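Of the protein chains in this complex, one is absent; all others appear in place.
After this line comes chain A, so read on.
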Amino acid sequence: MHIVVAMRQLADLVEELEVNGDGTDIDRDFVKFVSNEWDEAALEEALTIKDESAASVTVVALDEPDVDQTLYAALAKGADRAVKLTGHDPSAWVRTRERAQRIASFLAHEEFDLVLTGVQAADDLDGQLAGILGSTLDIPHAAVVVGVELTGSSLRVAQELGGGLVGVSELELPAVLGVQAARQAPRYASITRIRQAMQTQKIEEQEVSLEVTTPQVTVRRLYPPEKQGGATMLTGSAKDVATEIVNILRSKGLV
């Protein structure tokens, strides 16, 4: 069983996001990039499968800011191999349709049984990776996956359908899954383990040369939502604010 986990970097949403000069993308020079949280869930699921069977796990990512950190962390957590795809501009926005084609081009030379990736990334304007990759490779796929069960050559997945309803289905292998949550919270790799991985393991680089033309949405402008002036901001010390909040609750007879 060979599992490929497709991971990527994404702007850290907890930080301030500035829009660039021409107003159509985030200002990538000033953004902190971190690993996409749902890809971390996909990696965790792959490693859990590896823990219970003899699967091998390859992690693949496009060259993007600080991606080495993500790949070494994956190796430190137990992935067998890490591959970085080059051949595009690593400092630009690679849209999901193009990303899928680049990963498909890598997978064309790989034997794999399962591809796991995160259910979404916050800049998936052109759709989410799992379905696009599945369709590009012409293999089955499922998204919003919260359960993966592999028995021999069959795959059972559980998908959240909204409102708590869960759909269970069987897919033929190979397949692509967009993981929403792994069976457990993503494991942690200590700095020491990551340093060790950096010293003892190598990230493999592969160049993908590809003319990608997919029909896509043309972004006219990217902008922060106009403040609706919704929230009245409560200021002062913690005690002042707490008093105000409790007054609101009391006025409604709630406490």
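In this section, a contact is a pair of C-beta atoms (placed from the backbone, for glycine too) under 8 Å apart; a residue touches a chain by one contact, two chains touch by 3 or more; residues count from 1.
By our rule, contacts and distances are computed from a predicted model.
Q: Quick one: find the hidden chain's UniProt protein name among "Glycine cleavage system H protein", "DNA replication and repair protein RecF", "Electron transfer flavoprotein subunit alpha/FixB family protein" or "Aminomethyltransferase".
A: From the listed options "Glycine cleavage system H protein", "DNA replication and repair protein RecF", "Electron transfer flavoprotein subunit alpha/FixB family protein" or "Aminomethyltransferase", the omitted chain resolves to "Electron transfer flavoprotein subunit alpha/FixB family protein".
Q: Need a quick check: the contact residues on chain A for the chain that isn't drawn.
A: 11, 13-14, 16-17, 19, 26, 41, 96-97, 100, 119-120, 122-132, 134-136, 139-144, 156, 158-172, 175, 178, 180-181, 184-185, 214-225, 227-228, 230-235, 238-239, 241-246, 248-249, 252, 254-255
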